[in-house]
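The next block holds one structure in the form of structure tokens; read it before the comments.
Every protein chain of the complex appears in place save one, which is left out.
Chain IDs A and B follow the sequence of writing; residue 1 opens each chain.
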Amino acid sequence: MPTWEEFKPFIVTGLALGGVYALSGVGTVVLYRATGVLNLAFGAVGAMGAFIAWSLIDKGTVPDGVAFLLCILFGGVVTLVYGLLFGPPLAGRDPLVKATASLGLALILLGAMSWIWSDKARSLNLPTSTHTFEVGGVLVNWTQVIAFALGVAVTIGTGAFLRYTKLGTAMRAMASDREITATLGVPVRRVEAVAWLFSGLLSGASGLLLANLIGLDAATLTFLFISSLAATLIARLQSIVVTLIAAIVVGLVNALITPIFSISQYRDMAPFVLATIALLWMSRKREISFTRGAG
Amino acid sequence: MRTMFRWTRMRPALALLALAVCLLVLAACGSSNNSSTATGGGGGTTAAPAKPAVAASKCGLGNGQKASGTPIKLGGIATKQPGTDFTDIPNAAKAYFDCVNDNGGINGHPVQYSFETEQTDPGQAAAAAKKLVETEKVVGIVGNTSIIECTVNHKYYEAKGYYVIGSGIAPECYGTSNFAPVNMGPRYSVDGAAQYLIRQKVKKIALDQSNVPGTGYIAAGAQAISKDAGVDFVNLKDNVPIQDANSVALKAVQAAGPDGGVLLNFTPPEALKILQAAQRQGLQDRVKWACSTPCNTDFLAEALGSAWDGKLGVNAELNLTSADGPDSQLYRDVMKKYAPKVPLGSFSQMGFVEAAVATKALMGIKGDITPETANAAFKDVKDFKTDILCKPWYYGDGPTHVPNNTDRTTTPQGGKMVEKEGCFPISDVDPGIKQVRQWEQQNGVS
Partner (left out) sequence: MAGVSTAPARARGGLRIGAGDGVRVAVIVALFVFCFVGLPPLLSAYWIDVSTSVAIYSVVALGLNLLMGRVGMVSLGQIAVLALGAWIGARFLFGTGLPFPVVLLIDGLLTMVLGTLIGLPALRLTGLYLALITLMLAGAISVVLAATNFPNGGGGFKGYTDTLQGSANVRRPDIATSDPAYFRYTLVCMALMFALALWHVRAKPGRAWAAIRQSEPAALAAGVNMTLYKLWAFALASFMTGVAGALLAAQVNHLYTFQFRAIDSILLLAVVLMGGIYSLWGAIVAGAFMKLLPALLDNWGLPADLLTILFGVGILQVLLTAPGGVAQQFPRDMARLGGAIARLFKRGEPAREAAK
């Protein structure tokens, strides 16, 4: 059994990993709260944006900053186009159908990425990664801080936005029942478009950060996204704050298992096991079901 | 309603069309690499050395004439799937064969080389071998590089009398009479890296590998060598793809302890993650670092940057891509002309050497080139000298083959890999090496 001294640095790496999960998880839940669509292509969109940024930087076509910006924009545009094309026809269907449709987008992007950028050792360098400071004997770099801060900022910002602004209320109403909201005179298509665009921009930004923090390859980023879904599940896709907290807890557990050699190999199971336990605990009394929007 | 239905029906088709246009644009942007650069943020440089060029050796007959007789069919199998792509090796072999075809072929006959890819599906790998031998009727199999192919197919090759020249990965590649690898394989490369660390006077070695079948087999050699040298040894595993490189690097460093050494055995993208995470946490000076041969690529050296200069000892089964030497020069020329998209590195060097061996063997055949004569020629290869390998390569009729059992250590320096230690033999404390050295002695191979 490792000593406390040996565990300490893993708390820091755990928080960093939790921040990464949180960014992905919060971005997904935010869109769900606003449109009732669980966008399972969130991770793939971000990854593709990161690859595009890498290609542009590799060629030297544009300055690095512009490439990063284009990555974020790519996320926004692709998600927006998807939402505009496939949102309305599927609007009345079960959330499961809407989520499955987004799997279609995910597959398209994953296939495209694998085709265009075959697997090589690539890395995306962000200028903030080179600046570090020390916490508890472990070096932390500013990119990790940004990822964490962005997750928190989105949580607080979106929570407040959805609760206190008119547009936010319209979004929540739409996620609950689109048709009734439309009859109330809310410009549903426009509101939806805003939600999709914002979620897309967020996916581009998190793709950029994750590509730097975790690695630039599609398989890792996909697996990471699936792990981050665990946090969203624990929050039952409702509370953004719970998603954030759950993501951090999952990241911590995952990292803290690492130095325990006997079970270290199973550490990647942590997100899945935690999500399963949480869900089963919450469902023990009643059947959890989805109405046509966020519950 | 009807119009809407039609529009909705067309939507996916339109989306597909739009996507196709985007993909074409992206493919034009993304597919051409400017040689060895892999980082976002770094300028690209080619790996062409600034040293005075040695005269390159020749492909095949070297007479500049296009070959045009009946083609000689050769084939290969390589793994290609997300996370593992070994196609650089057969692609490099193909480049060499293309060069041979432009230079008189094999005594006038062009080589027709093609290879199958497999996605670690054993059924697929078995079917690929059968396709090559029974459908395509290749006379020889060259350039095989697959995680599973040796395991699945070695009995088939033994039964059909095919002597494969390839790159070994699975243990079975080093345990059958019908496969001779140009490389050393993970076990012996890890041995060599362990020997480097021991020379760096570490007290403990922490070996970290990707969690795929065979890790115990790979670790066994290094463990024996460490024990023999009085150095502690611990064997770690991590699932790939690695999500949390920070924790992995930290774990390895902690396991090695003070004055310890970390030995990584991963594919380049995963090793890169760990090394970058180690650097970001300032761990590159805490312990000594070593890596098995997949790390020996300029891609990695460039991506790592100056923080790692001289600090990572990479076991190199093959010479530097920038080495002086006629074969190395030919290698660079051939890759530049016939396979510009394949990066310079151990993978393409292996393919090059495998094709060169096969070509020389086939050129020495008097009479018809059939599967029987071709494979007999492969088996008879002896004393194949090349500056890409430390020692002359051979096939022979031994029960197993590890002809490449002497190698170097390289280290990243200024964005490139440079030599740190010259050729040294892999320790015969490892029983596999001991057996091979005994056979070499008995059969008069140096």
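Throughout what follows, a contact is a pair of C-beta atoms (placed from the backbone, for glycine too) under 8 Å apart; a residue touches a chain by one contact, two chains touch by 3 or more.
Remember, predicted model here, so these are calculated numbers, not experimental data.
Residue A:273 is the one among A:66, A:180 or A:273 that touches the chain missing from this view. Where subunit A meets the chain that is not shown, the touching residues are 38, 86, 89-90, 93-97, 99-101, 103-112, 114-115, 222-223, 226-227, 229-230, 233, 237, 265-266, 268-269, 271-273, 275-276, 279-280, 283-284, 286-290.
Subunit B meets the missing chain through residues 8-9, 11-12, 15-16, 19, 81, 83-84, 116-117, 119-124, 126-128, 130-131, 134-135, 147-148, 151-152, 171-172, 175-176, 211-217, 220, 239.
What we mean here is this: only the chains that are shown with their structure count from here on.
Separation between the centroids of subunit A and subunit B, computed from CA atoms only, is 36 Å. Residues 2, 6, 9-10, 13-14, 16-17, 51-61, 64, 67, 81, 85-86, 89, 108, 112, 114-125, 129, 132, 138-139, 141, 214-215, 217-220, 223-224, 227, 254-255, 258-259, 261, 264-265, 267-268 of subunit A are the ones that touch subunit B when the two sit in their complex. Within the complex, the subunit B residues that touch subunit A are 8, 11, 14-15, 18-19, 23, 26-27, 29-31, 33-34, 37-44, 82-85, 211, 236-239, 241-248, 250-251, 254-255, 268-273, 276, 280-282, 297, 299-300, 303, 343.
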